[in-house]
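Single-structure report; data block below.
With one protein chain removed, the remaining protein chains of the complex are shown where they sit.
Here the chain labels run A, B and C in written order, and each chain numbers its own residues starting at 1.
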Amino acid sequence: MGISIVIDAVYFVTAAVFIIGLKQMSSPVTAHRGIVWAGIAMVVASLATFGAPDIKLDIGSINLQLMLVAIILGSAVAYITAKRVAMTDMPQMIAMYNGMGGGAAAAIAAVELVKLSAGAEGHGLTVQVLAVLGAVIGAISFSGSAVAFAKLQGIMKKTMRLPMHQIMNIGLFLAVCVFGYLVATGHPVSFNHVIIFFILALVLGVMVTLPIGGADMPVVISLFNALTGLAVAFEGFVLNNAAMIIAGTVVGSSGTLLTQLMAKAMNRPISNVLFSSFGSDGGAAAEEEIEGSMKEIQANDAAIMMAYAQKVIIVPGYGMAVAQAQHKLKELEDLLEARGVDVKYAIHPVAGRMPGHMNVLLAEAGVDYDNILDLEEVNPEFPTADVALVIGANDVVNPVARSNPESPIYGMPILDADKAQNVIVIKRGKGAGFSGIENHLFYADNTRMLYGDGQKAVSELIAGVKQL
Amino acid sequence: MGISIVIDAVYFVTAAVFIIGLKQMSSPVTAHRGIVWAGIAMVVASLATFGAPDIKLDIGSINLQLMLVAIILGSAVAYITAKRVAMTDMPQMIAMYNGMGGGAAAAIAAVELVKLSAGAEGHGLTVQVLAVLGAVIGAISFSGSAVAFAKLQGIMKKTMRLPMHQIMNIGLFLAVCVFGYLVATGHPVSFNHVIIFFILALVLGVMVTLPIGGADMPVVISLFNALTGLAVAFEGFVLNNAAMIIAGTVVGSSGTLLTQLMAKAMNRPISNVLFSSFGSDGGAAAEEEIEGSMKEIQANDAAIMMAYAQKVIIVPGYGMAVAQAQHKLKELEDLLEARGVDVKYAIHPVAGRMPGHMNVLLAEAGVDYDNILDLEEVNPEFPTADVALVIGANDVVNPVARSNPESPIYGMPILDADKAQNVIVIKRGKGAGFSGIENHLFYADNTRMLYGDGQKAVSELIAGVKQL
Amino acid sequence: MIEGLPALYIFMLSAFTGYEVISRVPVILHTPLMSGSNFVHGIVLVGAMIVMGQAEGVLELSIGFIAVAMAAGNAVGGYVATVRMLEMFQHKPKPSAGQEGAQ
Partner (left out) sequence: MIEGLPALYIFMLSAFTGYEVISRVPVILHTPLMSGSNFVHGIVLVGAMIVMGQAEGVLELSIGFIAVAMAAGNAVGGYVATVRMLEMFQHKPKPSAGQEGAQ
């Protein structure tokens, strides 16, 4: 009794601290504090669990030994990968850790169901149903996240769409429901049903994720994140663990909202993300004739233009991240500022491949927070800028989003780089952006193309400015 | 069992709808919908309670008859008063209804405690403690709200501060604690203790509220509102009623936040509101010599000035509310707009005597929402305004808040009416504002005083403009 | 039914919810929102009804009567006051005189 009150209190405080931590994480000023608090709570909760009265963890028991090995193993792998990975590869790592959580929830359910199939006494229908729900959701999140990881990591290159994909998915879903029903209501539960049920759920997770394009992945990962939260909450009910119930539900609902917010920032309804791949509709059909031509510029000339400008706005995009040009950009900025040029960065909310992608990279390079402007702040400034330097950005400066209602990106707010006096665009060639459509900006009279890899091109600009 | 599940479900939904309703009430667009939803939930919950299994409400039972009479009586009185009262008297009505809620919570506790003192079996120490806590809080909220009502209604004129008031309050508080302890832990509870306990709590509520100035009342009422919520939650635990627990706690915490927000908007820490009356500190001591003199203007001249202006910004304050000049102001606005003048209203967050006071009145007069600007929006506009018409406002346009660190209102953001080309101030005489300090604006070179009651003065302006 | 630990959890979560739900209210809505939450704790009516239903003897019946009457007053008054205030914020312009209840 005594120890169990302590543990209950720990779980209670953990749940509260998680909520406060999440709240703090939603503001840049307090975010770091928030995760540290949550981390401390997690450690304390885990330690307290060793003392839980209803588990047998005598020193020397096989359970304890294996448990410690498992904890060390899982922690070590996660720690090393998380420390090592490049910032730009973070989304797939989040997918992986999230998948692990979903898998763990499913595994918890599996143990409970295996116990039931071995004839253990159940906790009643409700609990069994919740266990099964958590199992489905956790398993889908697990295998789906694995596919998401594989895609972003480049292990699996193409978006795969089998013939009659949607119909197969519906069939699979129904099958999962049937076996889920059998497992949830069976007493005793059939072991074979449990096996089939899990396999079906895992396959469903893979099938749902396969046809989704790599660049839609942040939204999908966020969705799986919310699902894992829900699965954890359901298993929390099964294990009667309040910390799991609350933390899981909180993540489930906040994750759902976050998924909506992310999809909205990209101007893509979630249903679109899940059920139709981008660019397969619209695209070519909606293409208009483009007037004008793409006009090249040499790095030296571009450097002169910027060095004698009063105000330069840099618009980074996915290409800058690919080229890892952020450190060079910062160098260029310092040079220009030393010459008295006013340099600002314009960040579109969905530039790059994950929300905040550009901010993270620029911050990494040490760019001053105050020089980084977001869409609403910067758009009124373009008309007074002498040069807009677009580096590896495409869709986010495509004026067609303002003008052509048939374009797949129509309606997305864009950075008005075309309103600057001069526009310099750094890219490697004629490659299209994420949406695969042509960009009228590149053909505008005041636009000059500076071809080359982002990092190389900026280095040339730096050299050019230094010569002056 | 069957009926009790239905009732539980009703309470569950009620709690959820209350939360959604409150959320909607915090945005102007959805606020009306929010209160209507909450209202429907309340009706359904009350009706469902008639069917609660653990109460004896057979047709013809004295309990049922008295209950119906009580409901009809309470509802009728509240309905009629709430319908009849003038908008400007709303704060005291809120105080009254809130006090009723606190009283009801205390009465619920009283019945439970009386039962215990008559030898009924208790529900254990925790429940008894919660009942007592709810009783104290509810009783304080009840009597405190009554005092607040009396002050705002003008029944009780002065702020009363007895000798050694704070010390007496501390003594009272300790006495309440002692008797609360006796009642909470006694078994059987002594009837006399219960009586003394309630009397002490009621007196404490009165004593705490007596010294607080009438104009600080909105903050205090909001505080009592939060307290009533808490009291209801505690009695909800006693009665094991989830709807009460959740609704009460939600109001308790949101009310606490709201109280803070209100105090912040007035630039007064809550501790100040509660423990020191405004103006008793600082005030006269911090007064500076004022240069210049107050220069009068006649209504006709003022009318000409405004009629030929391009842009007029009207700054209403408490005096406008007292004079009920909002309808006349709207008339003036229409006349001026017909002449092509650009007319805007500038609303300070704490103009008047309750948050939103001015907005409510202007909306009542049919002023267009879009013409009502708040502090941040309007301040950059004053320098381009030809005339700022200050009507019954004083503290909210006092430049001393910007300049003199010793002034009691120093630091409060103010409306920069003094930056307009010309300032016309309508007030009856040399009366000071709420804070009781001199206003340098009235002595400025570009300020002219138009003396008279607000409504009369605006009528003269209207007549003046019509003559042109 | 709602006791011990679950009760504590419900209390904590309700407190968070209440706090978060109104954390973005504009100043002009302070008073209507105060009135609205004043209405919400009118749910004390339900408790008063339960107590009244279980009351025995004159004293308990009298206190119960007061409880129910006051709770009903809280609920009804809070509702009407809130609705009247919020109606002021509805955008349609209104005739400029003779408002019900305004002097």
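One rule holds for everything that comes next: a contact is a pair of C-beta atoms (placed from the backbone, for glycine too) under 8 Å apart; a residue touches a chain by one contact, two chains touch by 3 or more.
If you're wondering where the values come from, they're calculated on a predicted model, not measured in any experiment.
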item	value
Left-out chain, listing which of the shown chains it touches	A, B, C
Contact partner of the left-out chain, one of A:E235, A:D395 or A:D418	A:E235
Among A:G252, A:G392 or A:G433, residue touching the chain not depicted	A:G252
Subunit C residues that touch the omitted chain in the full complex	1-2, 4-7, 9-10, 13-14, 16-17, 20-21, 23-24
Contacts of subunit B with the absent chain, listed as residue ranges	8, 12, 15-16, 19, 23, 242, 246
Where the missing chain touches subunit A, by residue	11, 14, 18-19, 21-23, 25-28, 31-32, 34-36, 38-39, 42, 45-46, 49-50, 52, 54-57, 62-64, 66-67, 69-75, 77-79, 81-87, 90-91, 93-94, 96-98, 100-101, 103-105, 107-108, 110-112, 114-115, 118, 218, 221-222, 225, 228-229, 232-233, 235-237, 239-258, 261-262, 265, 324, 327, 330-331, 347, 349, 354-357, 359-360, 363-366, 368-369, 374
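Keep in mind that, in the parts below, only the chains that are shown with their structure count from here on.
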Connectivity without subunit C (remaining chains kept where they are): A | B
item	value
Maximum centroid distance from subunit C, chain identifier (CA atoms)	A
Mean-CA-position distance for subunit C and subunit B (Å)	14
Where subunit A and subunit B are represented by their mean Cα positions, the distance between them in whole Å	45
Subunit B, residues touching no fewer than two other chains	none
Residue numbers of subunit C (touch at least two other chains)	16
